[in-house]
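Working notes, beginning with the structure itself.
Every protein chain of the complex appears in place save one, which is left out.
For clarity, chains are labelled A, B and C in written order, and residue numbers in each chain start from 1.
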Amino acid sequence: MGALKHIINLVSAPQVSFLVAAIAFFFVFPPTAGFERWNRRLRLNLLWTVRGGILLHALVIGGFFLSTLDPNFRAIVAKPDNVPIALLLFGTLFFLWYAMKQAVDNDQRLASDQKPNEYTDPSEPKILVWPDLVYIELIAAVLCMAALIFWSIALEAPLEQPANPTLSPNPAKAPWYFLGLQEMLVYFDPWLAGVVFPVLIIFGLMALPYIDTAPEGSGYYSYSRRKLFISLFLFGWLLLWVYLIIVGAFMRGPNWNFFGPYEEWDIHKVVPLTNINFSALVWVKLLNRPLPDNIIVREIFGIVLLGIHFLVVPPLLGVTVLKKFYSRMGNVKYAVFMFLSMAALTLPIKMFLRWTINLKYLVAIPGWFNL
Amino acid sequence: MTIGRRKKVDGPNSRESVSRRGFMSWLVVGWATFAAGLGGLGAIMMRFLAPNVLYEPQQTFRAGAASEYAPGEVSTRWKAKYGIWIVRLEDRIVALSTICTHLGCTPNWLASEQKFKCPCHGSAFRANGINFEGPAPRPLERHKITLDDEGVMIVDKTVSFRQERGQWDDPESFVAV
Amino acid sequence: MTEDKQAGFWARFFGSTIWRSIFRVGIPRDRRARLMQVLSNFFLHLHPVSLPKHAVKLKYTWCMGGLSFFLFVVLTFTGVLLMFYYRPTIEYAYNDVVDLRETTPMGIMREIHRWSAHLMVIAVWFHMFRVFMTGSYKAPREFNWCVGVVLLTFTMLLSFTGYLLPWDQLAIWAITVGSNMAAATPFVGQEGPGVALLSIGNVGLIGRTSDARFLLLGDTSIGAGALLRFYVFHCVFFPLIAVVFMAIHFWRVRKDGGVSGPM
Partner (left out) sequence: MDNNEQRYYDPKTLNRVFAVTSVIFLASLVAMFYYDYDREWREHQATFRKIDIGSARERLERDQKRLEQAQEYQQLTEALSSARAEQSRTSVTVEQERAELARLTKQRDSVREEMNFEIAEHAAAKYKFEQARAKGAPGAAKLEKALLEREQAAAEKKLMVEQLESQMGERRAAIEQDTATVVALERQLAQLTSRSDLLIRKLATLDPARLSALDKVGDKVRDLPGMDMFNPRYNVRDHQLIIDGITEDMVFTRVPRVDRCKACHMGIADQRFADEDNPHRAHPNLDLFLTQSSAHPMKEFGCTSCHSGRGRGTSFTTAVHTPDSAEEREEWEKEHDWERLHHWEAPMHPARYTQAGCYKCHTDNPELEGADKLNLGLAIVRKAGCNGCHLIDRFNGEPKAGPSLRRLKSKLTPDWAFKWIKSPKEFRAHTWMPAFFKQSNNSDIEPRTDVELKAMVHYLFAESEDRTGQAEGKRTAAGNAENGKRLTRARGCQACHMLADDPYDATLSVDAMRRQQGPKLVGMASKTTAAWLYGWLKDPATHSPDTRMPDLRLSDEDARDITAYLMAVESDGTLTAAVPATDERMLDEVTLELMAKNMSQVAAKAKVHGMAVEEKLAYTGKQMTRHYGCFGCHDIPGFEDEQPIGTDLSEEGSKPIAQLDFGLRHDLEHVNYAWFEEKLKDPRSFDHGLVKKPGERLLMPHFGFDEHEREAVVTCLLAFAKPDSELKKALPRTPRNMFIEEGEKLITQLNCRGCHVIDGAGGAIEPSLVKWVAEHPPGQEPAAEKEPEEEEEDDGWGDEEDEAIDPEILARAYMPPDLTGEGAKVQPEWLFSFLGDPASVRPWFEARMPTYSLTGEERNTILRYFSYLDNQKFPFEKPVTVDTNSVEFKAAEKMFSPAVMNCKSCHVVAGKTPEGKTAAEWAPDLGMAKDRLKADWTLKWLLDPQTLIPGTKMPQYWPEDGPSPLPDLGADTLRQCRAVRDYLFTLEEE
């Protein structure tokens, strides 16, 4: 048991878990036909059946409640403000499975030239809202209220010491729904993680319907006809948002150190976090020269890489892998789509570089631009 | 019953063959409990509005020795802080409330006319608290006033004495002089 | 049984002018009445009269949009009630919250408010997820999706501003971290990049007392000013905006053809 816990502690470190999850993700939610073939071959599509669902829920929920036997796990999960996160975890799992199951069903129907489940023959009479819809709405509301009251009785809302600006708690955490942003702050400057990224998320979401203008797949659950967008959206939502919230809430302890789910939050835990700028890495380590004084020269490698990332890779993809996609989208939509995708990709790339080569900044121009 | 009938008419019964009674009872239970629940929410709201603790200023205070008040004096010393006039009548000292019995304004003591005159609707009270002018329905209330071991008068605003209830002869409503 | 007598009374009662003036439709005995019930009721007129079958199914909608709205209503009610006991000043804020637990009758209102807020954030996320998975953002519903994104943002802002109000360590530090990000806004935050550009000659326009963070807090650090400001944001400003957007959101659901469905 102890050994198993130890392994889980090790594996859940973001270095490992994020990497594994990020790679596995595209097999589970294939963005292209190529991945889809692998998905079939690995029989991962069976996850979205009833049996697959039971297995999935049994694993996660069973694992969760088994884990509560561990005092360290319990201590963190039982914090009143963390309860919604558990709720979020289970809810996300369930609705993900539920949506995917319906999507897979519909995909099969569409493949055999049937209409999707949601389809209603126009000749069929519509359902009157009174009383069917209003009744279930009332039932849902009343149930929700009752659940809230029982929840409120069972759990007191947290209240700590009076506010004290001279004494920060360790760890000091943002509200849980912003923990993804706080986690990003570890890797990016505040102006990026705290301002630019949120704004990009909001605008990216708003831009979505204007980029994905293909008419198919509207109004019913489906996957195979929209796989690229669904895959990318889920990548953003599940990995870059929900996953980071769970890491931020359950696995970030004192001094913002990482702790495995069964590890005690030891305030003395010491982790080497020394990091190095890309410029120093290239000039000093690779080229064996002192850092140039001119900032632009010094940072030139980082700037070039950044340029490649945003300016070279998209067109390159456009003429190679995504040729069909590009031609369908047109210049503007493709550019916006690629900009947003590449910006979102910077987060996992930066995380990855931090873990592997302790990279601090790719481009470091103090007071102007740190990335 | 009527509700039941309403539903019965409403219900498309071709598909189901439920006994009327069973059908009704579910409905009645549901809506009756729901109505009770709404009533409960109302009660909760009401209960919420009645605070359990108060942060009012101290209701008892030391008003000094009886000898500090001249015979016939109406002292406004404690009016601002505690809302009390200390009045020395012929044979007793009383603590008069400064709340007009009409609609709760604070009357003024007019020394030249020897009366409390309320600016809101013109009620007037004599020094002993008896109303004699204007709409005030009853005399000013008196508050509990007692002597402590050192001979200092203690006024307790939580206890009041009303003339029309014959409480002004209560030994706690005055300090004899 | 006195059923007949009663029925007579009730029939007269429901037929009375007063009753008919308030409840136009009466008991929905037939299709028309059921139709009118929805059309003539203020609270129900958000709904269309009839829907395709799949849109009535929980399986399709998960009722997440409806629950989000319901939670907003719960939050409004409990929030207004809490305002009776809570004073947003440094002297009282914390102790008023303590009193909610210790002495205030039905002080559980705070728990309901807090947990509803968390639940609403989650419900809104799931709602967005459902809408995405059914491709419901596609034409003609593009704009309503954008309104939804705005509402999502305001849901989190409402939750965030409410986080400061208990005035405890959790509150002040969560908001400190959050509000310091405002100081990092490019150009208009004193710590942000490009701040030097906003100056006239040697006179910098953006500083400790004139940047985005200062406007947010009304102070250079979190204190009495920030507490009051967040209170107003939380109780008046953001809810008002959210209500306006919600109205647009619901309106557009109807105008864009109701709940989405396959062509």
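The rule we apply is simple: contacts are C-beta pairs under 8 Å (C-beta built on N, C-alpha and C of every residue); 3 or more make two chains touch, one makes a residue touch a chain.
Keep in mind the model is a prediction, meaning the values are calculated, not measured.
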_Shown chains touched by the chain that is not drawn here_ = A, B, C
*Pick from A:D70, A:D105 or A:D132: which residue touches the chain that isn't shown?*
A:D132
*Contact residue for the chain not shown (choose from C:Q169, C:Q190 or C:S260)*: C:Q169
*Going by the touch rule given at the top, which residues of chain B touch the chain that is not shown?*
7, 9-12, 15-16, 18, 23, 26-27, 29-31, 33-34, 36-37, 40-41, 43-44, 46-47, 50, 52-55, 58, 113, 132-133
*Extract the touching residues of chain A with respect to the undisplayed chain.*
125-128, 131-132, 135-136, 138-139, 142-143, 145-147, 149-150, 152-153, 159-167, 170, 267-268
*asked:* Under the stated touch rule, tell me which residues of chain C contact the chain that is not displayed.
replied: 29-31, 34, 50, 53, 56-57, 90-92, 94-95, 98-99, 101-103, 105-108, 168-169, 223-224
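Convention: only the chains that are shown with their structure count from here on.
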_Computed distance of Cα centres, chain B from chain A, in Å_ = 60
*Could you give the separation in Å between the centres of chain B and chain C, each centre being the mean of its C-alpha atoms?*
39
_Junction residues of chain A - those touching two or more other chains_ = none
*Got the chain B residues that touch at least 2 other chains?*
none
*Contact residues on chain C for chain B in the complex?*
3, 6-7, 10, 27-29, 81, 84-85, 99, 103-106, 109
*Given the complex with chain A, which residues does chain C contribute to the contact?*
28, 31, 34-35, 37-38, 44, 47-56, 58-60, 62-63, 66-67, 70-71, 74, 94, 97-98, 101, 108, 110-112, 114-116, 118-119, 121-122, 125-126, 129-130, 132-139, 141-142, 145-146, 149, 152-153, 156, 159-160, 163, 166-174, 176-178, 180-186, 189, 191-194, 196, 221-223, 260-263
*Could you pull out which chain B residues touch chain C in their complex?*
1-2, 5-6, 9-10, 44-45, 47-53
